[in-house]
Structure formats: structure tokens, C-alpha cells
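Only one protein chain is missing from this complex, and each of the others stays in its spot.
Labels run A, B and C following the written order; every chain starts at residue 1.
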Amino acid sequence: MAGPSYRLPEGGWIDRSRPLAFTFNGRRLQGCAGDTLASALLAAGIAVVGRSFKLHRPRGVLAASAEEPNALVTVDRGDGPVPLARATLTPLSEGLRAESRRVFPALGFDLARIIDYTRALWPAGFYNKTFKWPSWHAYEWALRRMAGLGRLVPAPDPTRYRHVNVHCDVLVVGAGPAGLTAALAAARAGEDVLVAEQAAEPGGSLEYDPEPVEGQPPREWLAQALVELARHPNVRLVCGATVAGCYDHGVLTIHGTGDAGESWWKVRAGRVVLATGAIEQPLLFGNNDLPGIMLAGAVHRYAARYGVACGRRVIGVVNNDLGWRALLALSRAGVEVVAVIDPRPMPDRALSAAAAERGIALHVGATPLTAHGSRRVRSFDFITADGGRERVECDAIAMSGGFSPTLNLYAQAGGRLRHDPRLASFVPADCRRPVEVVGAAAGITGGAGPIAPAPVASTSQWVDYLYDVTVADVELAVREGFDSIEHLKRYTTVGMGPDQGKTSNRNALALVAALTGRDPGAVGTTTCRPPYQPVTLGAIAGDRRGDFYAPARRLPGHDWHARQGAEFEDFAGWKRPAWYGRDRDAGIAHEVGRVRQAAGLFDASPLGKIEVKGPAAAEFLDFIYLTAVSGLKPGRARYAVMLNENGVVIDDGVCARLTDDHFLVGTSAANAGRVAHWLEEWRQCEWSRRELIVAPVTEQWAVITVAGPRARAIVQALPGMIDLDAGGLAPMSQRAGRLDDGTRYRLQTISFSGEASFELSLPADRAPAVIERLAEIGAPAGLGPIGVEALLVLRLEKGHPIVGIDTDGTTNALDLGFGRIVAGRKTDFVGARSLARPADRSADRRQLVGIEFDPSAAVVAGAHFVTAGAGPRRSEGFVTSAGISPTLGKGIGLGLLEGGHRRRGELVSVFDQGRRATVRVVDRCFYDPGGARIRG
Amino acid sequence: MRGYSFPALVRHALTGHRRWPPAWRSPEPKKSYDVVIVGAGGHGLATAYYLARNHGVTDVAVLDKGWLGGGNSGRNTQVTRSNYFWPQSAAFYDRSLKLYERLGQELNFNVMLSQRGILTLAHSRHELEGLRRWTNAILINGIDSELLTPDEIKREVPLINLDARFPIVGGFIQRRGGLSRHDAVVWGYARAASALGVDIVQRCEVTGFDIEDGRVRGVQTRRGAIAAGRVCLAVAGHTSVLAARAGFRVPITSMALQAMVTEPLEPCLGTVVLSPVIHSYVAQSDRGELVFGGGADVYTSYAQRGALPVLEDNVAALLELFPAFSRLKLMRQWAGIVDITPDTTPIMGRTPVKGLYLNGGWGTGGYKAIPAGGETMAHTIVNDQAHPLIADFSLERFARGALIDEGAAAGVAH
Amino acid sequence: MAEHASPGVEIARADGRTLVSLRVVAAAAKAARERLGLSEPGRVGQSDPCSIWLGPGHWLLFGGGIGPEELIGRCVESLGGLVHLAVDESAAWAVWQVSGAGARDALARGTGLDLRPARFAAGASARTRLAGIAAVVAALGEDRFQVLIERSHAAYFGAWMADGMR
Partner (left out) sequence: MLRIPCPWCGVRDEVEYRFGGESHLERPAPDAADAHWADYLFNRDNPSGVHHERWCHSYGCGQWFNLARDTVTHQIIAVYRMGEPKPAAGEDG
């Protein structure tokens, strides 16, 4: 293949000795180390790098940095395709494969150009005015297929994404001359400094601007600055790092890229210095989007920084002095500049003299008209100062329509902007947060010039390259009344593309101002949103993927359960055995039978345990719980229900009294954390003057429950266990003791399953050994593990509701049948007052009932009770738990049924996904209503 | 309404689209109106439109402190659905969806309603029971809804990851649910209302109310006093502020609901996907951007700014469901101020001030309610009595304890 | 317990010490600190018993070679008359040693805590959110940290630290 034909014989900061091979749309090309993908493409003479969003017009590289709207390509470095990479920010690497936007049949000839040829039919907002009949959906699929700039190719993403948290005194954004100067000052003052530079290396304009800095050649000054910064231990300079967002309270985000992967920095900065520079703006003239038409600064930068000539016959179309400077530097860099066209009658004398000296034809006071060409600009028409129409041949146009300071982060920080007519741009006004703007970002002089569309068809002058918005679209929007800047943006989509209007907002604003006769300052700007530059989603998520997406808690006996063949599932943040063995249903049935006939071992460690102590403890708990506990004797426990202030049941558990002023509160596993917070909030916010201590001890104590007719014997056999037959150890008792091996334990006789049950609390680190011991002792008696699902069946047979399963966020204490307790309460408690409201006392509320049904009937949790008979169906509540009881051999369940408490014995029709069944409303307790088995 | 059609486009193309009339008039406010509506968002403009179209009340002004559609109407993520649990909610939102289904033709403005289906996911057996409870309620309410198995979900959404940290065990879809174009809805109502004689006055903030012996007589604005027989508040997140100026308190907390959008991609996601438990939803716009979000800042806020913690949570949740999105880029993030009620059901109807009506408390779900919200409020204003569809959404329900708790019942905030 | 090492960072489980959590009511906080020589807010105390400040009127005590009962006994003795609660938490925490030149950065991956040497020097301690879970971080030396997390999160936290060192 041919060598890079547009590469200048010398110059640039590239390593010509290290050629890099890459491909573009399958075509083999070559660049050098130090190139960006864009500079390498230009060096290879590639003019068309993509197709526009709406009209599929051919587009070439416009800029040299983040503002690039056209060269958005899919890049694959061998680790999978990355869509919509900015070629201007993509360092070239060996073997890199780049693809432009998919076009049919080929980038050179795109059938979709038909849209461009008929573009008169598709002005801004055309879709609002048509495609209504028969329905939008009928057209949508076709339009959607035209949409989208990038393509998602599902492939594994090997990129390493890291989060970094940083604190610093000052964050300097941008490592150009202004940023480095600010960084040096801060470093010398001994501040912790972080400097973030978007480009792959520091320097900014120093890389190409020949202007001396502090009397030194730019590159020497840069070298010295870097050396000094490196000497300061409190300075950190990161490149390839784009400051993306500025959030409240001085927190900024940085998107870092590099060989090690991508990173997402969260910086807490005492103050911020913005040295973000200014972005050169395009000029408005006919076909100003043709490939080969570029920003003057970019053309210069490609020559000086990358040794690339963007054309062999370049003309300049500029309206400001900085544009002239770029053209002169370009010509000095060895690129042929044949003419410069400037609408201003008299630009800076020295500049024009210098240009004339270099043999550049000068056309001042000229009116730019239009460019010609199809896949690359060929010539340019303009009207000379004396009114004659002229045409110059060229293969590239370096244009400069002025500069727009980069103040996105400033605006995000809450900074207000004001329009400076002398600079023809918005500049910082004031900001209540410590954000300082330096360098070109604070306002750039010599960059201002007249901004007006050319006297040619406004449909051929592009304002927004990315979303194909023309001057005509802006005119139409204003004509139709969308003349507020936010309406304009939404109606024409100007500035809504991935570049967020970096090269379009300024011209759009100027047009609206002109069309409405308002001052640009009065028109204002659109709101700047984070991020400044698009950020990879993977970087934002960081390591929060898979297992790290949400932490899982493990039981102390996790490994033992695994050895027993436990199937672990997530229950409220814990990995718990759902059942054991391969087959779910068989496993559950077997475990249920085990408890009913012999004994089962259940790991209840996630149950919340909270110690409450102090003179006010009893009174406090009476207030927190519907069920008063102050009447408990030490060593006794009681089932307790907790409401919120709205009277809704939020948790239940067992509350045991250890001593007069010391209680052990039990919560459901699902609410352990919430209840601890709930108690603390009441203690600190409402009971702060009372002597009271709340101490959650859930993590300290593992809880192993042994339940079943043989449980007593098995637990008794633990060496050192207290005498379980001794009087007083009735159900709902609480004891403490120490096993022979020194393990301290707490024992509660609480039954959820309906069998005799012993709840053994052990220090978490001792639990595995005790579990082994119990399993060993109990094996002959048929003891085995049971999982959560089996327990759900057991408690259902016993009719115990579970808060959150058999209740929802509307179920109050009366709905659960606690009316007598409520009536019996003498003192105030949380939620009491709400239970007195008419709607809470209504007898037609959805109340918890038991249901029975034929095992053949399709009754499942989630089915609804519905009014039988004719008329529109109406829900009377729903089934909350249901199943076929392995013990009783019939269908049983719980449900919330309208007026359920008075409907005992009634047959109710049940609806599920179109199927009907019938259930009988019954008492909630299906198994051993007398409770003889619990006493064992 | 007439005027917008493909033939018209062709005709206007011949004159370079130089003859299109303004979409709406921009009049100076009069001294007095029969009805003043505060807030030129979807609900306010729809209310004005239906006042004029259904009740012949055209002496109406819609006032906005900024530009029309600049509040939540222009910030939401455009989801339309009616898969609600309680019959009152279902009836109201399905009326709204039915109006949406013919809105484009009625307003002669394409609102780009795309009924591509909205899919709700369950990540555990018990969540699935919750969805079953929810879908059965929807079916009984007479609204379409289908339970899906993981395989069926994979067929609907090939890129989804069934083995996420919280595995996907099932879900349900409302096929009539989907997206529409929020700006188009606002502009369509504005254009239609304006054509019927309604005055839309932008940059005209209401700073107070003229109230005599318990009845509203007009409003104070930055552009002077405006007398009004009746006044309607339709200011979404700022309801508390306006209510305070009218002298009453409302059970509303304002929060910043975060939304984000990626760069535009070729079509890769057909339906709207929502995971109530992971607090995440995502849909692909017609322009190709993936619009996602689901989280609100967890504190009272009137800051219409993107926030960092919610951004990270939502992106992590999105990638857990769609690992294939990890290399896509976030293009923009923003926030809208949502007015959350204790039971996540709106507050509509009369207020303690006679002649002052309230349309608010939409929380995160106001967009889909715009047509029915406007229609029922218009009826309520004209008859000084709540439209049957919103009778249960009254402000007094809280004192009675008669909440309509969608969040608690369906386990998801709407 | 698995130990991981990477250039500049070493982490190791260091369980087994006696840990007792002591809470006293607000009125008794000052007296308790004086009688037991407990640590100041945000500090690791060096006296015996060595303690970490967990919150107002709340400390985590480390038993120097004595068991929980003994340590709790000492509290009861010295705090006689003050309303307090000392509970054994020896099994409630997973204790990690994180050390090396890269230790601060390894932890900073997961917490917004200001770990700059000047702000978090030896002797400093803080309860914070680390890797999305509750943690107690104490600086034992220049590059040596002790991290306590709830025992049930040990497997998760170990994997998270290891992942960061890949």
C-alpha cells in the first residue's frame, strides 16, 4: 500500500520510525506512533470518515479534539468493538480496526442519500406534522432503522474498570499553559494539587502554538513546568483524563482512559481551576459540511502536532485574527495556503502583511458564499469587496468563525455566564462556589468576528453537523414560535447530540438572536448537563458488577449447609439454604416430614437480635410494640407486633426479658437492620431524655433451631445443656448457659413450626462446631437440615402469617385480628392513633383469613378473591400464601379478604390468570390448633 | 385541528417552509379570565384544551414561570402504561392511555405513541408471587397483561442477562404500554388549546393568590394581577410552594428524580424494561438513545440537576440487567422535581380554598396521566365537583386514612 | 483465611481477639471515658483496654489476652452505678490487616473517607462505608490499617479486596 501521502516531510511530535498498521472499513492503512486515529486518516488522505445522522451526507474530520462531531467510529483494538469513539481522541495503535457508521451499500455510495436529495420534505420537526395515520407505529420501524449513530455488537467486555476516590485542595482542569501555571502556583503554596488533562499528554496549545510563553519557546517552557511539578510530592498530573461532571459540594468526576483500562474518579476538591480553553466555531456558508472543510486551528494543529497536511491547496475562510494566525503558522509549517477570505474590511495590518509576504492571496471585506464538491471540497465561491463573484479551487478549507470558551463545568458548578459582545461569546460572570476560570476559557481576545449566514440557500448551511440541523431549520423553529433557546434545542435537536453542541450552540444562538432581534445575552444558553464528554457506562459502574453489585451475607454455618447439599437463595441480603438436595418439591416435602415425625435443624441466624437496657427499657418497648412487654417476668418471652405511625404492621418477633431492665428483642430476618434503626431513631429523637440503651447483636449470635417431636432429646444430649424437663421451661421461655466445651449459649423455646422447638443462640464463631455436634447426636434420631421453603410450609400449616408476605404496606393491626390487644392497651404506642380513623376500623377492609381448597384446584399465592356471578369482576383481595400441605394432604393458604373476619365458612371464588377455583374461608390454624405438640 | 399532514409538508416544501404559521399565539395576559391555570406543562395545557373543547370554556389563561413544557413534561422518560393495581388507579390511567391512542389525530400533531410493550421483571420466587398478584389485579381491572417465563423474556429482550446477581425468574408485560414523545404532547396540546382561544402566557410567574373570605379571586404574577373566577394548580414538583402561597399544606415531598441517556445507537432494545426491585428502567428512544433511570435523590430537593450516587446506582443496575451495554457511553443526565405523596397516588380536585383546584402529587408517573388528568380536571373545574374517575384522589382522603397505596400494594412506586 | 498480596498491598484476616462493645447513656459518657481511659472521638486508644471510638458513648474494647466475660466484668466494676451495656462482639466482626505502600489507595477504591496521610495518620479511626458495607477503619501505622467489617460480610469483603489487587 502507498505511504501516507498527506504526511509532511518533517515536523510534528510523532515517531516516524515506528509505523503502525491499522484498517478503516477494512482498508489497510499506516500511521505512526504518536498519531491519533484522525491524524492517521488525514495523513492517509481519507476525506470521508462518516455519514451524518439524519441526511446521511458524507462527512470528514472537522476538529482535532473533543469537539469533533463527524469522526465518530467503532474502534476495535483486538479486545472487542467500542462504538462511537472520537477518532480525534483515539491514540493510534498497531492492528487497530476502525469502522465508520454502517451505510448501505458502502461509505462511498450510500442509498440513504435519497433522504438528502429529498431533504426539502424533512425540515425540523417534520415527524410532528405527519406519520399520524393510521398510527405512528406503522412508520416507526422504518425511521428507527435509519436512526442511531453507533452500533452495539454484543461481545464480552474485557476492559478493567476502576473507581478512584480522591481528596485534594485544588483540582486544575486542563494542562495547557494556563492550567500548568495555576498548578505550579498552587504546588508552590504547598496545596494538594490534582491536574487532569483530557489529551494523552500535557501541553495543550503548547504542542503547536509557536507563541512564546514567559519569553520562552513553548516546548521548553512545558518541559520545565513538568519537571518542577514532578518535584512536588503533593502534585498529581493525570492525562487521558476528562473531567466529566461537577456536582454539589465540590465533588467532580473524571473519566480516565489508558492502557490499564478505564477509571472513574470521584474528586472532593477544595477549589477548582478551570483551564479548559476555548473551542473554535464553524462559519456559516453553503455546504459548510463538505469533507475537507475544517476548523482552522485544527488544520494548523494537524500540521504542527502530527506533521499532516489536511490538503494540498488550502484556503482560509476566517472572520477573526486568531484565524489568520493559524493560517500563517500553517503556511510556515509547510502547508500551501493559497488564499484567505475574511468578511471584515480591514483585519490586523501586521497579519495581512505577513500573509501577503508568504504569497497568500488576500480577499478582505469579502462575503463567503458556498463550497462545492461531492466527497471532498473542490472549490469555494465568494463575493469580493467590489462585488464580483469569484471562485477559488482548493482541496481543503480552514475556517474560523470565532471562539467559544469551554464553560460547561463552570455552568454545572452553578456559575452564571454573561455575553461579552466584544468577544462575541459567553464568559464567566460569577459563581458562588470556589471555581476559578483561567486562560482562554475566561474569554479569548482576537477571536471575535461577524457571525451571519451566507446569502445562499439556508438549507445548505449547517449549524449542527451531528444531528443535521441547518440554518433553515432554525429559521423554521423561530417562525413557528419555538424561539426560546430550550424550545429551539428540542424542536430542531440542535446541540442535543453526543457533542452537546460544542460546535453548534454558539451559531444557533447567534441566529436566534438575529432572527428575533434580541441581544444574545437575553436569548441565553441551554443548561449544561453532565457529562462534559460522554463516559463509558462500565467506568461509572466500576467494580459494581456480578457478586460485587450487591454484597451477600453468609451464614456462620454456610460451609456445613453446602456440604448437606443446600440450594442457596437470596433472602433479604443473606444467602440462605432454600432447600436441600436436587429436587425442590421433593426436598421441601421431605424436610417438612422430617420436622413433623423426627426433628429438623434450621439455621435462623439472620433473625435480628437487639438488646435494650436501662430504667426506661420496659416503658420504651411498650411504646414501640403493639404488644405490651412490661408485664413479662425475667426469663419469659412474648410474641410482639410492631406498627408504624400509620397503623400498618411492619414487623413481628419475640421479645424476651433477661432481667428487670434488660430485654432481648427479636426481629424478622428481613427487617433486622430496619428495626434496629427504627428503635435508635425513636430513642435518639423522641426518648433522648430517658436512660436507655439499644444494642444490635445480630452478627454476634448464630441461631440454630431444632424442632420436632425428638428435638428435646437431641438438644438435651448436648454436653452441658441445662435440664430441659425442669419445671418452668415451658414454651416461650428464655435461659442462658454454657456447654462443656465452654461455648456460651442462649436458649429460647419458641415454635414457628408448631412442633416442640428449641432456638439455640451461639457465638457465631462457635456455631459450626455446635452444628456438627448436633448433627452427630441427632443423626440416629433422624435429625436433618431444613431450608427456608420447608419452614414456610410448616408455619403455613400452623397459620403463622409472615409480615411482608401475608401482609402488604396497607395491612393494619386490626386486619391481622389484633383487635382485642389494641382495645386492651392502656398507654399510647406507635400507630395507636391511626387505628382509630374511620377507614382503619371499617369492617370491609382486607383482613387476614385462612383458606382451604381441593388439592386439584389451581390456587396459588397471587390469585385474587373475586365476586362470583355476573357483572364485572371485582377483586375482594388476594391469596398471600398457598400450597398443598404434605402433612394434612389438602390445599391450605392465607389471604387478605374483604370483610374476611366475618366470612368464616363462606365459599369464595378465586381468579388466577383467567382460571377460576373455589376456596372455603376457615380459621388460620390448620395444624394442631390446641398446641399440644408444642408442649412436646 | 387541521393543517399538519404529509401533503401539507409537500406543499410547504415548494415555498421552502417559509409559510408555516406559529404553532401557538403568544399574547399579552388580559386583566381577567374565567379560568387561570398555573403551569404550562402537559397537565395544565391539557386541562385548558379540554375546558375549551369539552365544555366551551375558552376564556382561559395558562401561566408559566418559564417556557411551556419546561418542567417535568420536558424531563420525564416518556413512558405510557396503565398496569395499575387498584381499580381507581387502573380506570383513570387506562382512560389516559385510551386518549393517548388517538391523541395524534385528535390534536393533528404526531405525539409518536409507540406501544412497544412495557416489561416488568421479578428477581425471586416471592417477587414473582407479587407480580402474579399485580397482574391478576390488572386483568380483573380489564387491562391487558401477560406473565412471562424467563425464556419468553429472553425472546422479547435478547440482550437481557437472566443470570444477574439477582437472577430474573419471570416478569409480566403490558403490550399496550410504551413510549411517546413528551415535547410533542406538550406542543400538541398548546397548539390545539391556543387555536381554541386559550391564552398561553410564558415567563409569567404566579407569586400569590387573591383570596377573599375563602374564595379565590385571582392571582398575582410578575406581570401584574390577573383576576380569575377559578384557578387550577398544575405545577407538579412545585405544588407545595404554590399551595403555601394559597395558605394550605399538602402531603407532598418534592424530590429530584434522576434520568440519563446514552449516545444514539441503531435499534437494540424493543420493549421498555423495568425492574421495580433493582429500581431501574430502560427504553430506546426513536433517535436511538437508551433512556434510563429509576432513582430519585433520597432527600427533599428542588434541584433539577444530575446527581452522582443515583447515577452510579442506576448505571450499575442497568449493566447488571444488560452487561452488553457496558461500552456504551452516557451522553447526558438530568433531574426533574417530582411531588411524592404518602400513598404514591395523585391529589386531584378541590382544595380548602373555594374556586381553587389542585392537580398534583404525581410523583414519578405524571406524564402518562396527562390526557386523563386534563380531561377530568376540566370537568372538575366546570362542575365544581370531582369527576367520577378522580373522586377518590381527593385531598381529604388522608385525614380519613383512605389511602390508595399503589406502592405498598404493588410493591413499586408509580 | 486466604491471604492476598500484590505489589504494595498485603491483606490478612486477624480474627480471634476479644472484642467487647460498650455503650453508656449520654449522661455517663464522660465518667466512663475517664474511669476506663477510653479513646477520644475518631481515635484508637492505646491504654489498656485498648479501644476504638464508635460513636458518642460507644466504644469497641479490645481484650489484651483476656476473655469477653473478664473484660465485661471490668467494665461493670469500673462503671458501677452508671447506666451502661457491655456485650461480647468477639464473633461479630471480621478483622483485617491491610498494609503496604498501596494500602491507602486499595481502601480508597471503596470509600469517600479522606485517607490522605495528613488527614488520617496513625492513631486515627473512623466508621465509614467501604465497598458498600459498614466498616471500621483504624490507622495503626504509616501504611498499616485495621479494617473491621460485620462477620457475615467477610467472604464478600475478602473477594472485593482480592479483586482490587488483580
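The criterion applied here is as follows: contacts are C-beta pairs under 8 Å (C-beta built on N, C-alpha and C of every residue); 3 or more make two chains touch, one makes a residue touch a chain.
Given the structure is predicted, the values throughout are model-derived calculations rather than measurements.
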item	value
Missing chain: touched chains present in the view	A, B, C
Contact with the hidden chain (one of B:L9, B:A23, B:L68 or B:I252)	B:I252
Residue among A:S374, A:T659 or A:S688 that touches the chain left out of view	A:S688
Which of A:R97, A:R162 or A:R268 contacts the chain that the document leaves out	A:R268
Which of B:V111, B:A234, B:A283 or B:L308 contacts the chain that the document leaves out	B:L308
For chain C, residues in touch with the removed chain	41-42, 54-56, 58, 112-113, 126-129, 134
Contact footprint on chain A, counting only the chain that is left out	247-251, 266, 268, 414, 432, 645-646, 677, 680-681, 684-686, 688, 828, 832-834, 837-838
Hidden partner chain, residues of chain B it touches	238, 240-241, 244, 249-254, 298-303, 307-309, 342, 398-401
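By definition in this document, only the chains that are shown with their structure count from here on.
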item	value
Distance between the centres, which are taken as Cα means, of chain C and chain A, whole angstrom	32
Distance between the centres, which are taken as Cα means, of chain B and chain A, whole angstrom	22
Contacts with 2+ other chains: residues of chain C	none
Contacts with 2+ other chains: residues of chain A	266, 544, 547, 550
Residues on chain A engaged by chain C in the complex (per definition of touch)	160, 162-167, 192, 266, 268, 543-544, 547-548, 550-556, 558, 574, 611, 613-615, 662, 688, 691-693, 695, 697, 699-701, 744, 763-766
Of all residues in chain C, those that touch chain A in their complex	15, 21, 23-27, 83-85, 87-93, 105, 108-116, 119, 131-133, 150-157, 159-160, 163-164, 166
Complex interface listing, chain B residues touching chain A	4-6, 8-10, 13, 16-18, 20-24, 26, 67, 69-70, 74, 87, 104-105, 108-115, 124-126, 129-137, 139-140, 142, 147, 159, 164-166, 181, 183-184, 187-188, 202, 262-268, 286-288, 303, 305-308, 311-312, 315-320, 323-334, 342, 399-403, 405, 407-409, 411
